[in-house]
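A single protein chain has been omitted; all remaining protein chains appear in their positions.
Which chain is which? They are A and B, in the order written, and residues in each are numbered from 1.
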Amino acid sequence: MCSRYLRISLVGPLWIVTLLALGGCQREKRQFQSSPVTESGPMQVRTTDLQAGQTTPLQPDARRALYENNAYNLSEGKRLYQWFNCVGCHAHGGGDSGPPLIDSAWRYGGEIEQIYATIQQGRPNGMPAFGGKIPEQQIWQIAGYVRSISGNLSRSASPGRNDEMQTSPPEQLMEKQPPVTSSPAATEGTQK
Amino acid sequence: MPDPQTGFRRVPARIGTRRLLLAATIAIGTCRVGAAEPGNPSDWTMPAHDYASTRYTDLAEINASNVKNLTVQFTFSTGVARGQEGAPLVVGNTMYIVAPYPNDLFALDLTKPGAPLKWSYKPNPKAAAQGVACCDVVNRGAFYYDGAIYYATLDGHVIAVDAQNGRELWNTTLGNINKGETITMAPEVVKGKVLIGNSGGEYGVRGWLTALDAKSGAIQWKAFSTGPDSDVLIGPEFKPFYASDKGGDLGVRTWPPGAWTIGGGTVWGWISYDPDLNLVYYGTGNPGPWNPEQRPGDNKWTGGIFARDPDTGRARWFYQTVPHDLYDYDSINELILLDLELKGQQRKVVVRPERNGYIYIIDRATGEVLSADAYGTVNSTLGVDLNTGKLKYNDEKKPRQGEVVRNICPTAPGAKDWNPSAYSPRTGLLYVPHTNLCMDWQSYATNYIAGTPYVGADVKMYAGPGGNRGVFTAWDLKKRAKAWEVKEDLPVWSGALATGGDLVFYGTLEGWFKAVNARSGALEWQFKTGSGIIGQPVSYRGPDGRQYVAILSGVGGWAGAIVAGGLDKRDPTAAKGMVNATTDLPDKTTKGGMLYVFALSAH
Partner (left out) sequence: MTPFEHSVLDVAGVQNAYIHTMWTVLLGICALMYVLVLGFLLWALLRARRTPDPVRPAESTGVESALYAWIGLVIVGLFGITITSYAVDRAIFAAGQKSGLALEVTSQQWWWDIKYQNDDPSQSFHTANEIHLPVNVPVTISLRSPDVIHSFWVPNLHGKQDLIPGRDTDIHLRPTRTGVFRGQCAEFCGAQHANMAVYVFVESQQDFDRWRAGQLQAATAPTGSTAAQGRDSFMTSACPLCHTIRGTDAAGVTGPDLTHVASRASLAAGALDYNRGNLAAWIADPQGIKPGNHMPTVGLSPQDLQSIAAYLDGLK
């Protein structure tokens, strides 16, 4: 008698709570079209820590959440990273003729706005300029993915283990390495 | 001294006093080197030492008994801490060194103590060229000819510099970095023509060999490695030995439509020259992309050896060492011209230690393959069919898009990459510095985007059977077998030097410069330089009459990429898989860029 009442008194609220909780689940928003027609680049970028005069902090771009915390955009970035031959110079983060992207050392800055600028503008010692070729939204997606290679993004958004040959550790499981703007000891003409 | 037992005959090309003395002591059964060595025999005027590419000096002052007294006489810093692949040149008491990008040329005065800098020439190549250099920003050296030094820069310029005063004589632009084209090879100057080829087989670059006039720098002829016969300079005088190389416009018909325009076949290795037959010999690089399923067909004329007339560039014969290459087995290695006695007959041959793991002996007049024997672990192929000339691929190891094929030997850089071997006429042995690596490979469809890599494969390399990643092999050409070998922990990526003192010199990837006994392989001497060695050792007689040995030390190239590029070992596919095989290298060496010159201490 007592146990039956207990069951009845628990089951109802349990159902209600479960339904309410599920209602809080939202499928991640996927923005296929940028607005208005195409995306634009970051509002402000600096590629050096040195400022003349009094230092002023840079505001992070308002689109950071969209391109760093969105699993769809990161997985698109991973696809484009291979499609546009980033793998050819940077391998799967370990580097080749281009520097590694998996560590914390960034010659031209490792925040998403700085990575965007590097991809779009190119860099003097060998990074090709992809601006005018890769559309802006796709550059954001690639820049976001590149951030995930060094473990800097949330685990739930970063891509997981490859289906193909296992290369560097899955982005999801990578230990977080906050970026530092740094490069190896400069020797004439060899700093990339 | 010639060895009566090896059955080779050596005939000197130029008669000087020293030469007459040597000639007078020649006994029966000696070996003939296939071509003349220009200039003073105690100089080193071209990276290969002579047109036959023997890399052998008959200087014999340093030998097995006194080499323990070899000490550093002077050093010189190139100022660049990247892979030093060059061969120092010595012409009339001046030493010439080419550094990696930015490709400065230095002339050192050997008559003064410490060999101070006489002059330097700075070409200021485009910095962006570094972005399309697949395998470090290296340069394999210059060539001295008729009072000038000839060399090329990373951004595709070929330059002639006055050897006396360092003034630029001419500067011709041949390469376009926006197509992924660079130049890393040392030119070969033959009969007043500077022969030079391009790099970029990993960038979808269409390969070519160009001849420039040595006096003016004007283009005399240009032979492409793919495309219609008119571009490849194939005409009625072209007489390939095998049926598969015969037919019209094979450089188009053995490709899917249009693929030959981005097909690779770059010419970035070594050229030899036979003045008697009036032919130059060189090889073409890998077809592009690495993913073979994007380019069905034999992919002519990539992955093979050309013999051409140096005056007109017209092709005489071609042999494809890797038809429809599956593994980036470029065919650009050194070609040593020898006259060997094979099966009772004297044959003029080229000897090629090939990337695919076989040592080829090919008749250099006709292109007929006389033998092809494995000198390392090979499972990607099952031998060469000597009747058809075709390489027999192993179906089990064929790359398939979307599948990982494991344990393919040798790896993409091959059983031996560009680093050249040396031949000693005294021992009759070919000294081959090479690697023992195998790989896993997965290919996928890749877009061609000009100025970016056109590869389409993920690779992981690791040590082959035995666990040693490098080998220094002495190969007996008569017996077609190894005479001896020295196992090295790290891949061997330096060139070899053979001397008349019966010593062979080479360097290891962690920086040991070694002299081994040419007959037994015993280590006679070694010296730890400041950084890994991937350069080409040379030897010369200095103004004081002593014999010197020079080597550039500075790790890099493909094998040393993890150090030169500061790469990360957590990604085994970095540096196209080489990082997986060299994760311990940063613990053994850092970057460097130093010239070391040795001689016996003057007691």
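The rule is short, and it goes like this: contacts are C-beta pairs under 8 Å (C-beta built on N, C-alpha and C of every residue); 3 or more make two chains touch, one makes a residue touch a chain.
Quick caveat: nothing in here was measured; it's all calculated off a predicted structure.
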Omitted chain's touching partners, listed by label: A, B
Touching the absent chain when the full complex is considered, from B:G297, B:G383, B:G566 or B:P586: B:G297
Of A:I115, A:I134, A:I149 or A:M174, the residue in touch with the unshown chain: A:I134
Among B:N63, B:T153, B:T182 or B:T254, the residue in touch with the chain that has been omitted: B:T254
Hidden partner chain, residues of chain A it touches: 30, 32-34, 37-38, 79, 83-84, 132-138, 163
Contacts of chain B with the absent chain, listed as residue ranges: 204, 252-258, 262, 294-297, 401-403, 444-450
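The rule we apply is simple: only the chains that are shown with their structure count from here on.
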Contact set on chain B toward chain A in their complex: 79-82, 100-102, 127-137, 202, 402, 404, 440, 442, 444, 446-447, 449, 451-455, 458, 460, 561, 565-576, 579, 593
Chain B-facing residues of chain A, complex: 82-85, 87-89, 91-100, 102-103, 105, 122, 124-128, 133, 164-165, 167-169, 184-185, 187-190, 192
